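Before anything else, here's the structure in question.
With one protein chain removed, the remaining protein chains of the complex are shown where they sit.
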Amino acid sequence: MKPGERDIIIRTVCRLLVPFVQLFGLYVIMHGHSSPGGGFQGGAIIASSFILLAMGGGYDEVKRRFSLGALTATTSAGVLLYAGLGVVCLMLGANYLDYAALPVSDARSVGMLLIEIAVGITVTAAIISIFHDLVTFE
Amino acid sequence: MAGLADLIGQFNNVTYVVLMMIGFYAMTGKRNLVKKLVGMNIFQWSIILFVVSLSAKRDATIPIVLEGNNAGALPALEAAQYVNPLPQVLMLTAIVVGVAITGVALALLLRIYKRYGTLEEDQLLERIRLTG
Amino acid sequence: MRYLHLVVTTLTGLLLIMGSLGMPATGDPDSPPSSHVSPRYIEQGYKETAVPNMVTFVLADYRSFDTLGEVTVIFTGAMAVLLILRGARSEAEE
Partner (left out) sequence: MIWQLDLILLGLTVACALGAVQVRDLLTSVVLLSAFSLFMCLLWIEMGAVDVAFTEAAVGAGVTTVLFVVVVLKTERESQD
C-alpha cells in the first residue's frame, strides 16, 4: 500500500455513506419548519459529507467533482438568492424581505423555505471552500 | 427551600464565568498559537452558554408547537409553556459565524508557520526581530 | 510580571462572578429576557406564519435582516480564507 492510499474497507464504507449523509442534510434543510433543523445545520451536514469523502478517498477524489470557480460562485449565489428574494418582495410593493407579499398560498412559509435553501447553499459552499483552502495550502 | 432554588439557579452563571476564565487564561498565558485559538473557542462557547441559559424556563418544553391534540382549531399558546426562542436564534447564528472566524484564524496560522517556521510566541517574536 | 496574566484572569473572573450574582436565576419564567418580546413571538407566531418551529420562524421571518447579516459574515469569512491562502500561492509563483 502506497503512503497516500487508504485501506479498501475505509474507502468503500466512506463512499457508501456519503449519499445517505447528503440525503439527511437535504432532509434537515427541507424539514426545518416542523422539526429541529434548518439551513445552517443542513449546510454543515452536506459539507461534512464532502469532508468524509476526502478522508475516505484522498483529496484528489473530491477535487475531481467540482471546480474551484464553481465553488466560489456557489458561495456568492446563496447570498445573492437571499438578498434577491428581498428585492423581489420590494418589487411586489412590500417592505424588504416581507414574504407575505409573495403571490402563493402560505406565502410566509414558502419564503422561509427559500431563505433556508439560500442559507444552506452558502454554508455548504463556504465550509467546503475553507476546508479546501486549508488542505491544499503548501 | 428558597435558598436551594436560588443556589441552583446560579449554577450556569458561575460556570460561564469559570469557563471564560479558562479561555482567557489560555489566550493570555499560553505561548502556543493553537492553544490560544483553543482558548478563544472556549471563551466563545462560554458566552453562548450564558445567553442560552437566559432562554431556559422551568417546566417548559422545546420551542416547537405541539400539533394534533385538537384537529382543526389552532392550539392556544401560552408563553410559559415554551422556552424563550429569541436567545436561541441569536446563538444559532453565532455558532456558525464562529466556524468562519476559526477558519480565518487557522488560515493566518498556516501563513505564519510557512513564513517563520514556528508557532511558539517567544520564538516567533525573536525571528521577527532577526529578519526585520 | 510572570504571573500577571493569572492575576488579571482571577480579578476579571471575581468581578464577573460578583456581577452575575444579580442575574435572574436560570429557569425563572418571569426573567426580563423572557417577558419583553418573546411572549409575542410564542403566542402569535404560529398563527401568523403557519410554521410550528419557533426558532425557524424567528430566524427566517421576524429577524430576517439579522440572518442576512450572518450569511454575509460567513461569505466574508470564506473569501478571507481564500485571499489569505490562495493569494499566497500566486505571490510565490511570480
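Letters A, B and C mark the chains as written, and numbering starts fresh at 1 in each.
Everything that follows uses one rule, which is that contacts are C-beta pairs under 8 Å (C-beta built on N, C-alpha and C of every residue); 3 or more make two chains touch, one makes a residue touch a chain.
All figures in this text were calculated on a predicted structure; none of them were measured in a lab.
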Contacts of the hidden chain among displayed chains: A, B, C
Chain not shown: contacting residue from A:Ile45, A:Val62, A:Leu85 or A:Leu102: A:Ile45
Contact set of subunit C toward the excluded chain (per top definition): 26-27, 53, 55-56
Where the missing chain touches subunit A, by residue: 28, 36-38, 40-41, 44-45, 47-48, 51, 127, 130-131, 134-135, 137
Where the unshown chain meets subunit B, residue by residue: 8, 11-12, 15, 18-19, 22-23, 25-26, 30-32, 34-35, 37-39, 41-42, 45, 48-49, 52-53, 55-58, 60-64, 83, 88, 91-92, 95-96, 98-99, 102-103, 106, 109-110, 113, 118-120
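Quick note on the criterion: only the chains that are shown with their structure count from here on.
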Subunit B and subunit C, separation of their C-alpha mean positions in angstrom: 8
Subunit A and subunit B, separation of their C-alpha mean positions in angstrom: 23
Separation of mean Cα positions, subunit C and subunit A [Å, integer]: 21
In subunit B, residues with contacts to at least two other chains: 64, 92-93, 96, 99-100, 103, 107, 110, 114
Residues of subunit A touching at least two other chains: 34-36, 38, 123, 126-127, 130, 133-134, 137
Subunit C partner contacts - residues on subunit B that touch it in the complex: 5-6, 8-14, 16-18, 20-21, 24-25, 28-29, 53-58, 60, 63-65, 67, 74, 77-80, 82, 84-90, 92-93, 96-97, 99-101, 103-104, 107-108, 110-111, 114
Complex contact set, residues of subunit A against subunit C: 32-36, 38, 72, 75-76, 78-79, 82-83, 86, 96-97, 99, 106, 108-109, 111-112, 115-116, 118-119, 122-123, 125-127, 129-130, 133-134, 137-138
Subunit B-touching residues of subunit C, taken from the complex the two chains share: 5-6, 8-10, 12-13, 16-17, 20-21, 23-29, 31, 33-34, 37-39, 41-43, 46-47, 52-55, 58-59, 63, 66-67, 70, 73-74, 76-78, 80-81, 84-85, 88
